[in-house]
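One structure follows; several queries about it will come next.
Of the protein chains in this complex, all but one are displayed in their positions.
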Amino acid sequence: MAGNSFGNIFKVSTFGESHGVAIGGVIDGCPSGIQLDFEAIQNELNRRKPGQSEIVTQRKEPDTVEFLSGIFEGQTTGTPIGFVIKNANQKSKDYTHIKDVYRPSHADYTYDQKYGVRDYRGGGRSSARETACRVVAGAIAKQVLKNVKINAFTSSVGEIFIDKPYQDLDFSKTENNIVRCPDEAIAEKMIARIKEIRKEGDTIGGTVTCVLQNVPVGLGEPVFDRLHAELGKAMLSINAVKGFEYGSGFCGAKMKGSEHNDIFNADGTTKSNLSGGIQGGISNGMDIYFRVAFKPVATIMQKQETINSKGEVLEMQGKGRHDPCVVPRAIPIVEAMAALVIADYYLLNKMYK
Amino acid sequence: MAGNSFGNIFKVSTFGESHGVAIGGVIDGCPSGIQLDFEAIQNELNRRKPGQSEIVTQRKEPDTVEFLSGIFEGQTTGTPIGFVIKNANQKSKDYTHIKDVYRPSHADYTYDQKYGVRDYRGGGRSSARETACRVVAGAIAKQVLKNVKINAFTSSVGEIFIDKPYQDLDFSKTENNIVRCPDEAIAEKMIARIKEIRKEGDTIGGTVTCVLQNVPVGLGEPVFDRLHAELGKAMLSINAVKGFEYGSGFCGAKMKGSEHNDIFNADGTTKSNLSGGIQGGISNGMDIYFRVAFKPVATIMQKQETINSKGEVLEMQGKGRHDPCVVPRAIPIVEAMAALVIADYYLLNKMYK
Amino acid sequence: MAGNSFGNIFKVSTFGESHGVAIGGVIDGCPSGIQLDFEAIQNELNRRKPGQSEIVTQRKEPDTVEFLSGIFEGQTTGTPIGFVIKNANQKSKDYTHIKDVYRPSHADYTYDQKYGVRDYRGGGRSSARETACRVVAGAIAKQVLKNVKINAFTSSVGEIFIDKPYQDLDFSKTENNIVRCPDEAIAEKMIARIKEIRKEGDTIGGTVTCVLQNVPVGLGEPVFDRLHAELGKAMLSINAVKGFEYGSGFCGAKMKGSEHNDIFNADGTTKSNLSGGIQGGISNGMDIYFRVAFKPVATIMQKQETINSKGEVLEMQGKGRHDPCVVPRAIPIVEAMAALVIADYYLLNKMYK
Partner (left out) sequence: MAGNSFGNIFKVSTFGESHGVAIGGVIDGCPSGIQLDFEAIQNELNRRKPGQSEIVTQRKEPDTVEFLSGIFEGQTTGTPIGFVIKNANQKSKDYTHIKDVYRPSHADYTYDQKYGVRDYRGGGRSSARETACRVVAGAIAKQVLKNVKINAFTSSVGEIFIDKPYQDLDFSKTENNIVRCPDEAIAEKMIARIKEIRKEGDTIGGTVTCVLQNVPVGLGEPVFDRLHAELGKAMLSINAVKGFEYGSGFCGAKMKGSEHNDIFNADGTTKSNLSGGIQGGISNGMDIYFRVAFKPVATIMQKQETINSKGEVLEMQGKGRHDPCVVPRAIPIVEAMAALVIADYYLLNKMYK
């Protein structure tokens, strides 16, 4: 209820502040008998971790996950998987200057209003550091879903976007560049744009597209827990996300029914896929694809006016090591949240068999 | 878990098929001591009901709600509110022609795949008729939230859209026209477009914008149950919805941090509101606004190729009385779902006091 | 959260007051494709209904269930099953004398304190009338669990009890007498005792024993949702229940480990079954058996001192048609709640396969 758990059957509960001792979580409901690939899990964390390239924050965090339970001789046992990621880099002194300050478009003000007390160091609980725990859980969810392919990629940075349908992209190229865009020419432009923005001491938004392939038919629980509604919630729960659309999305709102309907082939597949792999909230076996909008990071290296907890107006400027664009590091997070939703609904759907 | 309940504290569970005996629901967790305005509830149903104007389906359903419990001498008692809406118009014979047919971009195929059995009459459970129950629950949620103003309106139909910020609109005009657009000149164009589309035997999509005012500061549960994540899920659970964005939304993904940040006034309000009234998943007291994309209705009055449950290809054509554009009738549904989310989080937030 | 739903996967939500228009509920998560035996459902209601014999309340309620959804051509469709039972017998005037009075050991006082408002007619929501809805849901749960045998019976009335292990009883005899005790000699004594008590204008407590056979191995979710913990909660949620024990129960607390341990046979069954069919919270395939204590009904036909809402002391006396002993009518309720728990955990366990 207090919002730190996600999922029904495959459920993750996370804890931890940006500058506390550690972050971590508990995964409950993971099926037993899965021989875990630990390298794959750590690899997902590495895709998210700070300092991985020149266009992300230069903060250094090894982000090594330590499993405490639920695994015996490399296999899941069906009991809860507890894990921690120690916060190696607790330079708390960096943050005393913002102790009483409400940074614009951050959660400082709302946390203070809601809770009356706040761990102000690095955003505390509201920091995107928490998403590392989602990546761990998502990496295990991916291993539950052996046959499902989950590919997210950067589809736009600011005004620069991929101008092709995803079907024309080669997802194996996504990791070939630091912005995680499978179109290499566009990737170069995006990288250049992010470097430029960083030089200005500014930040920029972008979008992530995610494609799920081989999702079994029948996942999703009408009427309130439609598969796309849960995917939407999952994505909107990621820091900095402002929008979600799947299938035809907002473009679909401009179309006519005669254009939009997906005509069936004899085998139940469809000729087009504006539905985005989901009809009536239930997967139909076609590709599920969706797009997620990320706002520009709120911490900028320029002077801004703001207020403190006494209502005094003052000037502040971001310090330290922040991302000029959140999108490259958001790719594994989007994939992790998608994996969590699909794993959960996959297990849930077993009840109907 | 099976997806027919919404909310945590203020929780509604709905039941009912399009052409069964009745639809209905149970509202659990409604606070006691609320003197209900029954006319206001019925009025919300009337805004959603078929046959209300020339641009919606001409099906006749009185959609009269009957309360069975939870109310004593006009007041809520804190016990569950059971209600039913009888299906007056059960012309089941209309539907025998689609018994084994999977209509394109409907839920026929996926329901059959998931459940193996299906009430094919009028879409059964997948029919938008179910949303009448949401409107009942939402109308009561609105009465829990006396001070919160919830205004949804049609912001686009196909390519026609309101080209002003919502601040320049007069919400009191929304109900003045049958398309529910507060900009009268645009409304006329929208109505003309829908009539044209209907004449073609086609349908068209559109968007709904919703503005929530006077929402108390502090609603929302980080990290997974952020207020906008729950609003997003609520909207995406409505039939035909393809996308959700709040605040700056997808436009925000093109912006720079220096443009996007909302600078504080001394009193904690902000000069701009690209955040959309929510920071870190928690309401900040500013207006919450979001936009919802609806695809064109899948039932069209044109011939389409499709398949039946044996995989035979055949031709079909929509019959009867369908909406050429779902958006005018979706306005009260969007408001209802918004009210359900806010009421739920409002009650949830009381625990922190 | 507000407590009117039970179950995780197979979930029932109930509504309705004793003297409102109707009581009813929604069953969500019932698997599709079950050809329902409606006579069996009504038969369970008949076992619970008032007026069925000379030792229960003489109130007349036909208690006919009407299904509104979720069933098509006699089969469950996987969508929520809505149902109502009309309150035929709404003699509200009977209750004006208790409008402001708090009856001793009833819920009048606590409801007033909690909710500030109360439907005082016949106990309103706190009336055991609500359990009729559980019986409907339980009767359907029984049909989900084709192979599981659920037998509850009256094991004691006041000081009179069955002095044999359940293995020596013939459950087919339970329905042969009006007290629902499969030992006919004891049944006669129980019936005589209840008649005597009724003549005194008094009431008496008793116990129900329930035996579940052919429950599959593996049901139950450690650590908090152990099968017996959920059974215990289910039973303790029934009106007038004061205690629950399973397997060796309170007697087990007097025993030594060397006496209490159940020694295995080679096939995994056990020679004794003091564990009560559950080890570590998980069913082991042996019989599950438990015992439930019911207090005497609080409404007695004798004068008692009590208070009203103003704190004035006054005298009152029960009127009308109350049960001298709740146990005979509680048998189908105990079975229904047991069926709900087992069906829920049975479906939940499918996720592990």
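We just call them A, B and C in the order they show up, numbering each chain from 1.
The definition used in the following text is that a residue touches a chain if its C-beta (ideal position, glycine included) is under 8 Å from a C-beta of that chain, and two chains touch if they have at least 3 such contacts.
Since the model is a prediction, treat every value here as computed from it, not as a measurement.
Within the full complex, the chain left out of the display contacts the shown chains A, B, C.
The chain not shown here is touched by just one of C:138, C:182, C:206 or C:332, and that residue is C:206.
Where chain C meets the missing chain, the touching residues are 1-6, 8, 14, 102, 104-107, 109-111, 113-115, 125-126, 130, 156, 158-159, 197, 202-207, 217-218, 220-226, 228-230, 232-234, 236-237, 242-250, 252-268, 270, 274-276, 278-284, 293-300, 302, 304-307, 311-313, 348-349, 352.
Residues of chain B that touch the chain left out of the display are 1, 9, 29, 31-32, 78-79, 222, 347-348, 350-353. As for the chain not pictured, it touches chain A at residues 1-5, 8-9, 11, 13-17, 20-26, 28-29, 32-33, 66-70, 72, 75-82, 84, 114-119, 124-125.
Just so we're on the same page, only the chains that are shown with their structure count from here on.
Between chain B and chain C the CA-based rotation angle works out to 180°, given as a multiple of 5. Interface of chain A with chain C: the two copies contact each other largely through the same residue positions, with over half of all numbers used appearing on both sides. In terms of their C-alpha centroids, the spacing between chain A and chain B amounts to 27 Å.
Chain B and chain C have centres, each the mean of its CA atoms, that are 39 Å apart.
With centres defined as mean CA coordinates, chain C is found 46 Å away from chain A. In chain A, the residues that touch at least two other chains are 1, 222, 348, 352.
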